[in-house]
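A protein chain is absent from this complex, but the other protein chains hold their places.
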Amino acid sequence: VEMTVRDALNAALDEEMAADEKVYLLGEEVGQYNGAYKVSKGLLDKFGPKRVIDTPITESGICGLAVGSAFAGLKPVCEFMTWNFAMQAIDQIVNSAAKTHYMSGGNVDCPITFRGPNGAAAGVAAQHSQCFAAWYGSVPGLKVVSPWNSEDAKGLLKAAIRDPNPVVVLENELMYGVSFPMSEASLSKDFVVEIGKAKIEKEGTDVTIVAHSRSVGFALEAAYLLEKEGICSAEVINLRSIRPLDTETIIKSVKKTNRLVTVEGGWPQYGVGSEICAQIMESEAFDHLDAPVVRVTGADVPTPYAQNLEAFAFPDTEVIARVVKRTLNKQIGASN
Amino acid sequence: VEMTVRDALNAALDEEMAADEKVYLLGEEVGQYNGAYKVSKGLLDKFGPKRVIDTPITESGICGLAVGSAFAGLKPVCEFMTWNFAMQAIDQIVNSAAKTHYMSGGNVDCPITFRGPNGAAAGVAAQHSQCFAAWYGSVPGLKVVSPWNSEDAKGLLKAAIRDPNPVVVLENELMYGVSFPMSEASLSKDFVVEIGKAKIEKEGTDVTIVAHSRSVGFALEAAYLLEKEGICSAEVINLRSIRPLDTETIIKSVKKTNRLVTVEGGWPQYGVGSEICAQIMESEAFDHLDAPVVRVTGADVPTPYAQNLEAFAFPDTEVIARVVKRTLNKQIGASN
Amino acid sequence: RIPPESFQTFKCEAPSLDVKVKKEDLLSMYKSMVAMRRMEMAADGLYKAKLIRGFCHLCTGQEAVGVGMEAALSEHDKVITAYRSHGFTYMRGGTISSILGELLGRKTGISGGKGGSMHMFTSNFFGGNGIVGAQVPIGAGIAFTQKYLGNKAATFIFYGDGAANQGQVFEAFNMAKLWNLPAVFVCENNKYGMGTSASRSSANTAYYTRGDYIPGIKVNGMDVLAVNQAVSYAKDWTVSAEKGPLVLEMETYRYSGHSMSDPGITYRSREEIQDVRAANDPVSGLKECLLENKVVSEDEIKSMDKSARARVDKAMEEAKASPQPDIEEFWTHVYKKGYEVPFLRGREPEEFHRYR
Partner (left out) sequence: RIPPESFQTFKCEAPSLDVKVKKEDLLSMYKSMVAMRRMEMAADGLYKAKLIRGFCHLCTGQEAVGVGMEAALSEHDKVITAYRSHGFTYMRGGTISSILGELLGRKTGISGGKGGSMHMFTSNFFGGNGIVGAQVPIGAGIAFTQKYLGNKAATFIFYGDGAANQGQVFEAFNMAKLWNLPAVFVCENNKYGMGTSASRSSANTAYYTRGDYIPGIKVNGMDVLAVNQAVSYAKDWTVSAEKGPLVLEMETYRYSGHSMSDPGITYRSREEIQDVRAANDPVSGLKECLLENKVVSEDEIKSMDKSARARVDKAMEEAKASPQPDIEEFWTHVYKKGYEVPFLRGREPEEFHRYR
């Protein structure tokens, strides 16, 4: 069967709410409106207003309330209409949710899931296009996942809800409507994707491309293109988790391919690619590199609205293919 | 002459307020109380309550108000009692201050300075110890500086106030009381330190240590120690700016020393060191590396209170020396 | 004379019900309202033709607010609002073609095509802000600046019924009162924040009373004259009388969906919308008032309507004729010209821009 990412997320919520009375969903427009992006469609009808809660537009208050309910024993799923708006609530996510278990010497738990679309959508300009993977990924106490396809979406969201730690789920609006095949296993209500494990989406021998979220699709396209053109066989890794980062899988791949390109939609500096570079540098994979790691990222500008400008703001298949080709021609120590 | 970092910051504020009527200071306790850490001592008496404004404890409101006043033509210096509390206002810093000039096609300016102590103090536990260098450093539209000594503090804060862009000044509470010599030039009211230029604090030939803020002091101590022990001659670079990052200076140094260690007090993942690694990897310096770049960072945990635990949370001279020694023994391609 | 129901007050006197407006001002208001509506209809069409991307929030039904306000302000007064900004941009000096150009993402757009629907600015209008509630303390800061500089100018800070619950609003109230800022907080209560009705989002829907220590007035926001009267009153209050902040609640209605992607009829009935349109439409209301009072004839109305349509059509053609922004503009305005960082990186190391 095929399923859209939206339906996969919906199924995850549905199944986990059915399985555990303590799980509830709150957020702006999640109930009567069925979700700003319809992710929670039908859940209000099914679970009622006690468990699917429309909130006022007060991110910090909602988030604080959700965190408090987690401290007190519930398992909230706190939806942000987009992660941009969660900047108003980031103190609650970081200072309250992520740190309290530690500060209390383990006396207070915080089993909460924060979710919503992250990164750029189409034509929504600078205030609605930011990727928060690296920010949340830097915070001990949080786990951070970033699904790409429908299986990821369902399995990671379910894992997040079941995890007794605060988990940040970074979805992508542009993926909600995209359909992907679902394996038999993934249709089960017992299906979860382990947080912290990357997935090799395509095997290859000449270069490794690591990506998360929507960029995985571009990376795969680029890989198939390069293969078709007879240029190389690229291995594509879907990170799935931003924290913990599955460096092991990347290292193993790099040892085989000897080349690495990272891809993400966020800003370049202090980003996901930067961390991967640093970890590779510090690992045994480093000695296996035949070319320096190269980062493909969002451009270092606030997102412009106009379509022709916006096109330069985010990586696509063509950019990835170009960079991979260049990487194949590089050789460490060679001067070029 | 010697001057504490606190007095240097105070002088910067004093001079810039005297020079430009549009510059004003606002924040919690900045006036009557003379600043929670006494950085603004005497300024209320000198400039009066119109220009030194005690605010309620409402970070997001204060910050939004300051940003609005910058849009409308003033040059606010917005003090956060610590940068931890600015998480409540980060949306205003990023979405309003950093992005509006771009979104408006240049129609709206935002000449504002955000400042306050960043990173860990002593014994203040997890909610009061976070370093925000990498987060703000990732945001296009912002400039981010991180002074270490008194000259840095004075020169960078003055440069920040004069810059017509939003600038984030990350000070360090533990440095406020530390005295440093001030050059003749730095005592002048015309003294500024250019944003975006790192400073070589100590020349060396065998390894480069790059650090910012308080870590610069540890890096220097380690360098002198290693020199005294006859182990190596380390070059120490004080980053001064987090955004833009002065990669040029680092590259030049690495080309000379062929080894690089980065030092910071923030969490390791997606941090300042990660970005430096990535940029070195992508630069021509890469081919000059005789050992992989190693990051020394804060530990990947929320900061514990107890002294013996806290001691493991942040880098010090000993850790830096240990890592530098190890780096000196590493050789790319050698298996160890 | 406007009806007594035009105002309800909280801790202050009501504005006078005796309205004195010159004929030319009335005509100008009518023209603005018609043009504004036409402009939004043009935007609606362009969006449906897929020429506008992303979000697009129309102000049809709410025209009396922007028009009545502007008629009471001078160019020195300041205004700020959220993302439902086309009408305000127009009233504050933005040309229709620059607004439609922005929506189309063109070079001649008022923000050079870089902001889009939500981010438009003029010299006395501070946008066009996308984060619900964030514009409120920003507006207080603009008011603060007027006081600091000794300008005799009021700042009008708009926010929605949904936004009215945001903590920042209360933080701004507090500072505005403590520091006696010339700030007028205007809650544009159009009954819904996206799909959430006011009573589902707000424990107190009498928004004009929510300033606690700040007096407030509820205004019939469908009547351009009532709006005009209230805004004049507020300006006097805060500028001439230096009485500090004031809250205005403009009771109004949004005809369209929240944004173009919202059909706008899942959380309210079609009848509800029809009823407002039939009984309370601000454009028809003013039209009838003009006709009843014999200020203008049916023919004059028709000719004003026609010329508004023609203006918008012409502006639309102009906007469409504009090219997309130059690619170099991708790199401008990240920092202020002359004060940039040395270079910025694009999507990969070999895509970059050097400023110096």
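Letters are used for the chains, namely A, B and C, taken in the order the chains are written, and counting of residues starts over at 1 for each.
As a convention for this text, a residue touches a chain if its C-beta (ideal position, glycine included) is under 8 Å from a C-beta of that chain, and two chains touch if they have at least 3 such contacts.
Since the structure is predicted, the reported quantities are computational estimates derived from the model, not experimental observations.
Student: Touching the absent chain in the whole complex: find that residue among C:15, C:87 or C:167.
Tutor: Looking across C:15, C:87 or C:167, the contact with the absent chain belongs to C:167.
Student: Which listed residue (C:44, C:212, C:318 or C:351) would be found touching the missing chain in the intact complex?
Tutor: Reading the full complex, the residue touching the unseen chain is C:212.
Student: With respect to the chain omitted from the figure, which of A:71, A:85 or A:148 is a touching residue?
Tutor: Looking across A:71, A:85 or A:148, the contact with the absent chain belongs to A:71.
Student: Taking the full complex into account, find the residue in B:10, B:40, B:58 or B:172 that is in contact with the omitted chain.
Tutor: Here the residue in touch with the unshown chain is B:58.
Student: Would you mind spotting which of A:40, A:95, A:172 or A:257 touches the chain that isn't drawn?
Tutor: A:95
Student: Just checking the interface: what residues of chain C touch the absent partner chain?
Tutor: Within chain C, the residues touching the omitted chain are 165-171, 173-174, 177-178, 200-204, 209-210, 212-214.
Student: Considering the whole complex rather than only what is displayed, give the residues of chain B touching the chain that is not shown.
Tutor: That gives, for chain B, the contact residues 28-29, 32-33, 36, 54, 56-58, 60-61, 84-85, 88, 121-128, 268-269, 294-302, 304-309, 312-315, 319, 322-323, 326.
Student: Going by the touch rule given at the top, which residues of chain A touch the chain that is not shown?
Tutor: Looking at chain A, the ones touching the missing chain are residues 24, 50, 53, 55-56, 58, 60-74, 76, 91-92, 95-96, 100-109, 140-141, 143, 163-165, 196, 243-244, 282.
Methods note: only the chains that are shown with their structure count from here on.
Student: Taking the mean of the C-alpha atoms as each chain's centre, how many Å separate chain B from chain C?
Tutor: Roughly 40 Å, centre to centre.
Student: Distance from the CA centroid of chain A to that of chain B, rounded to the nearest Å?
Tutor: 30
Student: What parts of chain B, by residue number, touch at least two of the other chains?
Tutor: Counting only residues that touch two or more other chains, chain B contributes 60, 91, 95, 102-103, 140-141, 243, 282.
Student: What positions in chain C touch 2 or more of the other chains?
Tutor: In chain C, the residues touching two or more other chains are 109, 111, 113-115, 119, 129-131, 134, 167, 329, 334, 344, 349.
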